[in-house]
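Apart from one protein chain that is not included, each protein chain of the complex appears where it belongs.
Each chain carries a letter (A, B and C) given by its place in the written order, and its residues are counted from 1.
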Amino acid sequence: MITTDAARTIIAAGEARATEIGVPVNLAVLDAGVNLKAFARMDGALLGSIDIALGKARTAALFGMPTEAIGEFCKPGGTSPGLEQTNGGLVVFAGGLPIRDAQGTLIGALGISGGAVAQDLDIARAALAALGN
Amino acid sequence: MITTDAARTIIAAGEARATEIGVPVNLAVLDAGVNLKAFARMDGALLGSIDIALGKARTAALFGMPTEAIGEFCKPGGTSPGLEQTNGGLVVFAGGLPIRDAQGTLIGALGISGGAVAQDLDIARAALAALGN
Amino acid sequence: MITTDAARTIIAAGEARATEIGVPVNLAVLDAGVNLKAFARMDGALLGSIDIALGKARTAALFGMPTEAIGEFCKPGGTSPGLEQTNGGLVVFAGGLPIRDAQGTLIGALGISGGAVAQDLDIARAALAALGN
Partner (left out) sequence: MITTDAARTIIAAGEARATEIGVPVNLAVLDAGVNLKAFARMDGALLGSIDIALGKARTAALFGMPTEAIGEFCKPGGTSPGLEQTNGGLVVFAGGLPIRDAQGTLIGALGISGGAVAQDLDIARAALAALGN
């Protein structure tokens, strides 16, 4: 189970990395039940990225894998065309990561949006590293 | 304009008061443009209150007044029957408060949900007191 | 058919009256096909009233009568309980008026929101008076 403390640790680490690379982002943390746990919009982050950060976190929580891995299933020639239309719409590019506890159990997901896709992923990884993921 | 720092100060003060009275809640902060700025769900807070906290904050931001004041307009015999059905659905009981800066300008809104209505309002007031509201 | 010029005349007259009584409002004009023709949000008007102004205009255009007259049908004891839930949700308190041409033909509707209900209706009437309604 993801605690408020853990969510806050993740967000603080993500914000630190985002500040370091100069990209204000939105950060969303969901629990394993795909329910919102914590959210922060850094000053200057794009409003259009609020929904994307939430969507990345939701997508990663629903499937327990990074958002871009889900994108592989529904890309042209993939096994599951239209997968991204299920669940009310998924976000299938990088920046959403599952969160696991020390035993590897899925306890939630993080979504980052506001920078280029590679920057969002970089920030998401730095954020989860603070939790030992 | 509400900053990330201000939103965090509000949420921390709300959590402190909620802990004091033993009621885990959801806390949502929106900016004056009715866009999500920060959110936290305390450990043990009801999942059904996530949407209510967000709805209270949205309602208070849309009208610049406490949610229960909007409830006065649409209660039986009020001037605006059905008002609560506008804007995709409003939350018109206590726990949502507008946030104003030192000059009295509306800069956002806070929504608290998870306890009894009177507790939610108590927590919301304590949260905003930290900002001088 | 309501022209852009007519819509602009209506909005200008509504804004003048709103300024006179010191109540910034949202003003929405729809055509007889219930499609948006013109809209203006005066500086300082409530964001929550955007949707209500649009809803009042839509309601008055759909039924060719003032919004509060539609409220009579669905008030407790009225002939059509739940009427306000049809058409994706109606707004059934005053501030929406049908617009008619010199021959009395319905050519659209106006919705005003931002003040007390009586003020909104006052502004709506002043706005349409500019068109000879």
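Descriptive notes on the structure:
What we mean here is this: a residue touches a chain if its C-beta (ideal position, glycine included) is under 8 Å from a C-beta of that chain, and two chains touch if they have at least 3 such contacts.
Quick caveat, the model's predicted, so the values are computed rather than measured.
Considering B:A7, B:A32 or B:A124, the position touching the chain not shown turns out to be B:A32 (whole complex). Hidden from this view is one chain, which touches chain A at 46-49, 51-52, 55, 71, 75-76, 84-85, 89-93, 116-117.
Within the entire complex, the positions of chain B that touch the omitted partner chain are 31-35. Remark: the residues of chain C touching the chain excluded from display are 3-4, 7-8, 33, 35-43, 47, 50.
By definition in this document, only the chains that are shown with their structure count from here on.
For the copy pair chain B and chain C, the superposing rotation over Cα atoms measures out at 85 degrees to the nearest 5. We define each chain's centre as the mean of its Cα atoms; on that basis chain B and chain C are separated by 30 Å. If you average the CA atoms of chain A and of chain C, the two centres end up 43 Å from each other. Contact of a single residue of chain C with at least two other chains is seen at no position.
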